[in-house]
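The complex appears here without one of its protein chains, the remainder shown in place.
Chain naming follows the written order as A, B and C, and within any one chain the residues start at number 1.
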Amino acid sequence: MKVGILNITGYAGCELARILYRHPEVELTSVTGRSAAGQKLAEVFPHLSALDLTISPELEGDLDLVFSALPHKASAEAVIPALEQGMKVVDISADFRLKSADEYEEWYGVPHQDPSYLEEAVYGLAELHREEIKSARLVANPGCYPTSAILALAPAVENGLIEPDIIVDSKSGVSGGGRTLNMTNHFSEVNENVFAYALSGHRHLPEINQELSALTGEAPAVTFLTHLVPMTRGILSSCYAKLRPGEWLDGDNGVQRIRELYQDYYSSHPFVEVTPAPPQTKHTLGNNLCLIYPTVDSRTGRLIVISCLDNLVKGAAGQAVQNMNLMCGFRESESLDALAVYP
Amino acid sequence: MKVGILNITGYAGCELARILYRHPEVELTSVTGRSAAGQKLAEVFPHLSALDLTISPELEGDLDLVFSALPHKASAEAVIPALEQGMKVVDISADFRLKSADEYEEWYGVPHQDPSYLEEAVYGLAELHREEIKSARLVANPGCYPTSAILALAPAVENGLIEPDIIVDSKSGVSGGGRTLNMTNHFSEVNENVFAYALSGHRHLPEINQELSALTGEAPAVTFLTHLVPMTRGILSSCYAKLRPGEWLDGDNGVQRIRELYQDYYSSHPFVEVTPAPPQTKHTLGNNLCLIYPTVDSRTGRLIVISCLDNLVKGAAGQAVQNMNLMCGFRESESLDALAVYP
Amino acid sequence: MKVGILNITGYAGCELARILYRHPEVELTSVTGRSAAGQKLAEVFPHLSALDLTISPELEGDLDLVFSALPHKASAEAVIPALEQGMKVVDISADFRLKSADEYEEWYGVPHQDPSYLEEAVYGLAELHREEIKSARLVANPGCYPTSAILALAPAVENGLIEPDIIVDSKSGVSGGGRTLNMTNHFSEVNENVFAYALSGHRHLPEINQELSALTGEAPAVTFLTHLVPMTRGILSSCYAKLRPGEWLDGDNGVQRIRELYQDYYSSHPFVEVTPAPPQTKHTLGNNLCLIYPTVDSRTGRLIVISCLDNLVKGAAGQAVQNMNLMCGFRESESLDALAVYP
Partner (left out) sequence: MKVGILNITGYAGCELARILYRHPEVELTSVTGRSAAGQKLAEVFPHLSALDLTISPELEGDLDLVFSALPHKASAEAVIPALEQGMKVVDISADFRLKSADEYEEWYGVPHQDPSYLEEAVYGLAELHREEIKSARLVANPGCYPTSAILALAPAVENGLIEPDIIVDSKSGVSGGGRTLNMTNHFSEVNENVFAYALSGHRHLPEINQELSALTGEAPAVTFLTHLVPMTRGILSSCYAKLRPGEWLDGDNGVQRIRELYQDYYSSHPFVEVTPAPPQTKHTLGNNLCLIYPTVDSRTGRLIVISCLDNLVKGAAGQAVQNMNLMCGFRESESLDALAVYP
């Protein structure tokens, strides 16, 4: 199968290339990039020198599927023509994640290029939408933060464990901010430093709201706060909500029931692991797992769920390949079964 | 004035030496350490080679004031005799922070050495107890996390802004875990890694509860969760609580009122700064400031307060010197006025 | 093929498990560890939870090949019985690297367990000894530093480019020091810090001398200095030696000839890449490559060669699997062809 990558020169794009390199069904034949067009891929990314490709300004040749790692807006502009030429598309940008064109415009500051695609697009979280993804031609790959937050909360929300009043406190490595230069990825500024950002609202909030609301028809009030942490890869989300009265509030038994509920919820999903101890981002470095640990603060009756993942794999390129696998009838975990690189 | 340090070989102890080195009123004459007893200070800590001192197993000579950087239990054992010999004491351990001997035993797993001192001891958070500290002979230096959490929340709690239902999500650098070796300070284990720990309850929680309860007489329900972040120094706490109905929930005006309330609350305190933008731990590296930023999540009506500090300075040794300055009638900020080391 | 790992609880051991997990010819059936004996592998290493193995105190069952990741001395003690039972052995410790039992005793402080094996053992640097490795039953896996230094210098030494007076200045990440706790892997001590260590002589020096001497029969004078750098994985060696008079000292042409000589030297070796620009350790993270960049300081007529690799892969576990592949007739790069994890 011939595959292309739009904007291979960002971190999600070159991570796609790394993962696809091992995929037996995929031939990567076209990669694009703006400022680097004309250069050999190995000049820009020496670690990809095994791939003999030249970066072109636009997709070239017949392709069966295209990944877009372009920024929002530019992605829709490039992806819609590809769809219309009959290619399947996995879009890593935010352009097709929100069902509401109004919400899109509110958060991204531009009108949507073509809202008619918003209904067709499937939100590419296989753990919630696996069957729809299988038959989709346009999959909107979830944001890195929402992947961690939604997977942490879905079992609790769908089963009515918690009050619809949720706090998600997320900590991210710096690569989530991309390869473009700015002061919040300058080494000397972010090394030995932790800070909260986007306090007036992060663009990933409406995704979280949309997906959690769809589970019950009720919209929870979510406070979502993001923090930058001095490491390259990894997201850890700590989620808090009051447990509703009931069997969950029963000391260790309650915790055990919650854990079993989580395990059942994800039992058929190869990339979510409910862990026996609080997980660490390092246990996901370079692989496609989302690790989830639910517990209860018995003093206050609050559910606490910790989730973590590698923002460039399950939070971007790995999840995109997982979606491709489902769309194309390959094994869901094809080329995604590497263990984490530890330590 | 002659001063001693019990257990200079930990991070709080040697940070005390660094700060006192510049103090014009203090002569550091006795420093103790167990495994390193008999060694020159410069052999253990080359950066302290300007201090010509030998580490002794116990305090030596007449001292006016003693800092204890011993672990809990050992600290009480060493400090009580010093008090009885007429020395003033600033205890950085947890041994005299809690007013209730039962709570102490519950959280620290040992009965308190001598509960009669718990009443006398003053909780050494100058921003809440400055006058008591001035006349104290035994000051219990607050924990690093509680310093950040209590300072972030005190104005809101005392003024009735928020429901008594609070989440404190704290992120700490590794030095908070001390100089003793264990897997959670092994570089290869914690570098490029973030994780939550102490999910069943961190020992600093009862301090937070005690001090916040004392502000209003009402005990809030506090969920307190700690995280380890790959950096050496710094704590950042993100605090969340529902605003009560009222003038605070008035869009930008409400936020402005809250900010003014915070500024007023701390106007006479040299080491708390209410910042105009979200603060970063790097802006406190090596100095005694606690930076605080209150804001409102307008979508959910929640107060969010971000606070940060250097866990070894305002969270330990700097605050201890601030307490000594108050106890001894020196300028509160004597030897503590260095700007942060940036970047 | 049934394979065992002695001492899986160190970093080289668990990295072996990560790599072997993907090896189609290998079944990992027995793993040992002392302090963790009796525990499930997943309890000690959550990232290996896909491997359903229990750590035992000694090897169990019939095995075709054993990897030893034990410390020196303990390794020889465990490995010799395995050899005598007919198992093949790849020993990651230093016990069989040196041909001289006297040198071994001088550098490791203990007499060698059984010097008769020193002659038989093959130094497992496939780029120099591939054919011998293919027929060996005991392969001594090279040290991480020597791998980088020898590969950087072999083409120059063997072809007589340089005076036999060489400086190797190496920089290593912290994982090279292992998983055992000590002050030089305490995060707060090594983070934001660089220092030289082992100034009176590092144990890896005799390996470098032995292998470089064998290339020409002449022993060069090598100054080898090691430095610790605040990162988890990676070694970079900067090697310096005077060029002999001749065609190499011919400006850009000379540099070009040297580069071609290096490329020819390694043309049949899949894991050495002569790079067109100075390499970075990050370009080898998690994979088995050694990147080499030779150039000339035209002002002084010195050859400079930069080499880098991942100390746990090409410097330990990856090279061990490469050796196993050769010893067992598998494709040399089987399970070792992953691209580097970047960024």
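Operating definition for what follows: a residue touches a chain if its C-beta (ideal position, glycine included) is under 8 Å from a C-beta of that chain, and two chains touch if they have at least 3 such contacts.
Only a predicted model underlies this, so the values are computations on that prediction, with no experimental measurement involved.
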item: Chain not shown: contacting residue from B:201, B:286 or B:301; value: B:286
item: Residue among A:54, A:100 or A:191 that touches the chain left out of view; value: A:191
item: Contact residue for the chain not shown (choose from C:124, C:234, C:254 or C:318); value: C:234
item: Selected from B:14, B:166 or B:205 as touching the chain missing from the view; value: B:14
item: Positions on subunit C where the hidden chain makes contact; value: 165, 167, 169, 171, 173, 188-189, 191-197, 199-201, 205, 221-223, 225, 227, 229-234, 236, 238, 240, 278-282, 285, 295, 297, 299-300, 302, 304, 306, 308, 343
item: Interface with the undisplayed chain - residues on subunit B; value: 11, 14, 17-18, 21-22, 45-50, 175, 179, 191-192, 232-233, 273, 275, 277, 279-280, 282-286, 291, 337-343
item: Residues from subunit A at the interface with the omitted partner, ascending; value: 11, 173-175, 179, 181-183, 185-188, 190-192, 230-232
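In the analysis below, only the chains that are shown with their structure count from here on.
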item: Averaged-CA centre spacing for the pair subunit B and subunit A, given as whole angstrom; value: 38
item: Distance from the mean Cα position of subunit C to that of subunit B, given in whole angstrom; value: 46
item: Multi-chain contact residues (two or more partners), subunit B; value: 173, 188, 191-192, 230-232
